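Removed from the display is one protein chain of the complex; every other protein chain stays in position.
Labels for the chains are A and B, by order of writing; each one numbers its residues from 1.
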Amino acid sequence: MFGLDTKDTRSLIIVAILVVLAPFILNPFPAASAMAQFNAGYPDLMQKFVIFGIFAIGFNILFGLTGYLSFGHAAFLGVGSYSCVWMFKLLGYNVIPGILLSVVISGIFALAIGYVSLRRSGIYFSILTLAFAQMSFSLAYSVLSNPKFNLTNGETGLQVYANDPQWFHRDSLPDLPHLFGLSMRATHKLEIGAWEFQLNVGYYLCALVMLGCFYLAIRIFRSPFGLMLRAVKSNQQRMNYTGLNTRPYTLAAFVISGMYAGLAGGLLSAVDPLAGAERMQWTASGEVVLMTILGGAGTLIGPVLGAGFIKYFENIFSKINDHVLHSWFAFLPDGIEDFVVFLIHPFIGKGWHLTLGILFMLVVIFLPGGLVEGGQRIGNWVRGRKRRKSKTATKTEPAE
Amino acid sequence: MSILEVKNVGKRFGGLQALSDVNLSVKENTVHAIIGPNGAGKSTLLNCLVGKLIPDSGSVMFDGQSVLGRAPYEINQMGISRVFQTPEIFGDLTVMENMMIPCFARRDGAFALNAMPSVGGQKDVLHKAEAMLEEMNMAEKRNMHAAALSRGDKRRLEIGMCLSQDPRLLLLDEPTAGMARADTNNTIDLLKEISDQRDITIAIIEHDMHVVFSLANRITVLAQGTPLVEDDPENIRGNPKVREAYLGETA
Partner (left out) sequence: MDAFLLQILNGLDKGSAYALIALGLTLIFGTLGVVNFAHGALFMIGAFCAVTLQRLFSLSFETIDPSQKDFLGNPLKVKTPYLESWLGPDAGGAIIDWSVPLAILFAIPIMITIGFVMERGLIKHFYKRPHADQILVTFGLAIVLQEIVKYFYGANPIQTPAPDALNGVANVGAMIGMDIVYPVWRIVYFFFSVLIIGGIFAFLQFTTFGMVVRAGMADRETVGLLGINIDRRFTIMFGIAAAVAGLAGVMYTPINPPNYHMGMDFLVLSFVVVVVGGMGSLPGAVLAGFLLGILESFASTTWATTTLPGINQIIIYVVAILVLLTRPRGLMGLKGVMED
């Protein structure tokens, strides 16, 4: 179906079902229960899942296929965000022009940055992209925000003000980002028994876009172009002596992944019309790297998993405080309870970044293939045990 | 009719004159061997032919066109394919994928943004790659990762990949270096078959005299960066100058 083979069609359909039903799946606990804090089925967080999923899918097209490790992809995310807000300021709150412009502008940025950075590979490339991202951050944070020429509104962040032109704005339209009149914040609350589910317009728009992105990524992975990108990762020397020019291949991959990042940035602005420079910082670039390797670089589903995983735990960890911990460990004797809380304290709340850094190291050290590979290993191990039990001496299937 | 003309090529690395005044003419549809003791400049010469190095002086013409200043991929697209001393293949990809890449390069050129159609839909490329795998006796290994192949199979695969581009000139850099006798003989047979059955010119750099004399119908002897003599194999065998430069050193 859709020009995909059965296996890929199946993964696309599974992802589609998960994404459509996410508001239900992610809200397994009744709204009033103590476990409700582990629910993830509210619009803000689900939007983040799919938007950062898009970001990671795009990053994976570059890093997973060609092996070029960019440390500057957050710059494209930021550029996308700013472009989208500018469309809001100039044209009005309809999200379509904003999202389109964010893809176009970030594509142009990626072309320029990629053209320079891809003159080198390996470490050099990573350093160059990092430098470019830091430069973009400086530009956005202060340089392009002065009284004479204010493109980014610096520290405050770019947002829509009452005196902005908004040429196509009509009074009948919502005064917030909308899709032809349908507000991004419109949410239908569905109460079934003790459960409450929220169906949000912004989420479903982002989810739809993500499905499209995921589908395109599958097509790219299975195309001759995707094969060439994997060949770049495997052996550039052989590429060159096979009559293939590696530079345009890597540049194309870079621009495509930059456009994905810009799209993600545009969507971030579409659901919350405020663009700040901190989206471009190196920590944001590092985060998408982590999402991709945590899920499994070079796999189709990995980056989506990684993005969901990180954003979920970021949310949970930031919410937990000492008070919550004490309530969890209340069953322990007092002294031990305090001690356990003391041990965990540095990793929660504002300590999320510490946890993230440790997670980063653990994944790189022990699980370079990410969650997908981990899952396969466990799968093989279970299958291996079953086989040993049934005493058939067949070889383990090679991991896909 | 010569397909490759090397005229007065010189190359210097710092204080070392690696090549000086090299003249070489490779005739179409022959197997031309370039031999010489270690440090004679064979590899430097080869690198000048494929665009990895640019000579300081002289000219290299392939089929009437200069190759100088062109990137390796452009030279390859002109019709020169290169086999490396240690097989250079795509280790992370399957054997079949390895074979398809040169077929795509032949069909679509140096770059094509062929990002939406699936690889499985490219019937012409699939057939061509499949046929080449058959020819190389590797069809049953098509789904193996190329890195897992034996050394001999890697060599066969690399040669097959080069052939699937239908090159006019095939350059081989010590194709049997480090091989066992049996593998060496297999490679000789393979190359013989290729040169007999195809419309192709082969230039081979080789150390192993057994390989050279079983394959070549023209031999150039390089010594200290200059061609000593260019002649037919029978005459080379008896040439005292060659014995002195080559065997004299090793004996």
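As a working rule, contacts are C-beta pairs under 8 Å (C-beta built on N, C-alpha and C of every residue); 3 or more make two chains touch, one makes a residue touch a chain.
Remember, it's a predicted structure, so these values are computed and weren't measured experimentally.
Taking the full assembly into account, the omitted chain touches A.
In the complete assembly, the contact with the undisplayed chain comes from A:Leu144, out of A:Leu18, A:Leu100 or A:Leu144. The chain not shown here is touched by just one of A:Gln134, A:Ser183 or A:Gln376, and that residue is A:Gln134. Set against the missing chain, the residues A:Ala34, A:Val116 or A:Val382 yield one that touches it, A:Val116. For subunit A, the list of residues touching the undisplayed chain reads 63, 67, 69, 71, 116, 119-124, 126-128, 130-132, 134-135, 138-139, 142-144, 146, 148-149, 236, 282-283, 286, 289, 293, 346, 351, 353-354, 356-361, 364-365, 368.
Just so it is clear, only the chains that are shown with their structure count from here on.
Of all residues in subunit A, those touching subunit B in their complex are 3-5, 219-220, 222-228, 230-231, 233-235, 237-246, 248-249, 252, 256.
Looking at the complex, you find that subunit B touches subunit A at residues 50, 71-74, 76-77, 81-82, 84, 88-93, 97, 100-102, 104-106, 108-122, 125, 161, 165.
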